[in-house]
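Down below is the structure, laid out as structure tokens.
The complex appears here without one of its protein chains, the remainder shown in place.
Here is chain A:
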Amino acid sequence: MADMHSEADLAFVRETMLAQKEPPIAEQGALKWLRENLFSSWLNAILTVLSLLLVYWVLAHTLPWLLRGVWDAGSLAECREIRDARYGDGVDAACFAVITDRWQQLLFGFYPRELYWRPILALLCFFAAIAPVLFARVPRQMLGFTVAAPFLIFLLLWGGTIWGPLTVALGFVIGWACIAFLTKPLGRLVATIAAVLLPIIFWLFLAGPLARELGNILPIGLEPVGSKDFGGFMLSFVIGVAGIILSLPLGILLALGRQSDLFLINKVSVGFIELIRGVPLIVWLFTASLLLNYFLPPGTNFDIMLRVIIMVTLFSAAYIAEVVRGGLAALPKGQYEAADALGLDYWQSMRLIILPQALKIAIPGIVSTFIGLFKDTTLVVFIGLLDPIGLSNSIRATTDWNGIYWELFLFIGIMFWIFCFSMSRYSMYLERKLTREHR
């Protein structure tokens, strides 16, 4: 019957356009999401239910404890009375009063109460100083402040006359002047050696007396606060941040040293890295607190915090060096060759071509080393410094708060987590930004 069709039957012209329809319910919004993500198979569904049960179980045990928390009381005993009165005998309830009572100590240790403005101001200076380093949007002129900030922060935290930090800064100026003025007449090698040696000699033998003399003539400064009064998060923060800032350049130098063709430099770098990494940090900290004094000239009063900072720096520099070495090894050989072929010298090609790319590759590793370093600062409790953990012990030792654990550790944990989590987020931001730029 095919030939019965006329041409008019075959031709088709649509006259009304179909309106858009909603997809079937099962394909929409929350339902679709649930099906795809939580119940896509039997196994998945069972796991979902089990996880929900687990979450419920955890919350059921902790939430009441958290929510019933008592915030104002003078001691654990008082806390218990309030709890018994409110919820009945023996009900689980947190006693956060210990934090309202002792938070200053947890943050500042035994730093004099009337001087709290100084660490707070120092923290603000720190943020202002790292802003232009971390974010390209911040005006470049701020970098000038970044250079001055370490000395300012030192003065704010430890006090003393302004001449101490100034003479230390003068040492750096001497080093810079050696490079700037001696390179032409004496050659680069001599200038570099002078730039390293002269400041060290200056710091060891001249800076102290000079600062003292100047202090006698013009005693401008702040009330001194000793390292033994430092404690709590301030202590962790100072050690952690100083370690992070100092260990990055040192780690990079070690990584370059390990890659170097120069026999001595190579072997020294490898030896240093393997020695430092192969021994637990706690051993190095004990070395810092006990042994270092034997090696120093008698009578030198080498600040304990400074010693700890040096050890922590060396320790994390060894790890950074290995992470950076991974980045260096990941670069194609062509990048080194192109830089060489253009006539760039070693330092130029490292600084302009190799390191920017190697460090980008190494960002995740570098940041996790830093996070590790920051958390490891809690180990200083074993050499008698009062970091937050140390303080929690001494708070527990008082009769008022004898027997309190969870609330303190929760607080300490949250504080550390905030800091580490921000570092991790920043590293993700940086990686995304660099990837976007280079695509």
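Methods note: contacts are C-beta pairs under 8 Å (C-beta built on N, C-alpha and C of every residue); 3 or more make two chains touch, one makes a residue touch a chain; residues count from 1.
Operating definition for what follows: contacts and distances are computed from a predicted model.
Of the candidates "Menaquinol:cytochrome c reductase iron-sulfur subunit", "Amino acid ABC transporter ATP-binding protein", "Metalloprotease LoiP" or "Pyruvate ferredoxin oxidoreductase beta subunit", the chain left out of this view carries the UniProt protein name "Amino acid ABC transporter ATP-binding protein".
Among A:Leu34, A:Ala180 or A:Leu352, only A:Leu352 touches the chain that is left out of the view. Only one of A:Asp72, A:Asp303 or A:Asp340 touches the chain withheld from this view, namely A:Asp340.
Although one chain is hidden here, its contacts on chain A can still be listed: residues 332, 334-335, 337-345, 348, 352-353, 356-357, 360, 434, 437-439.
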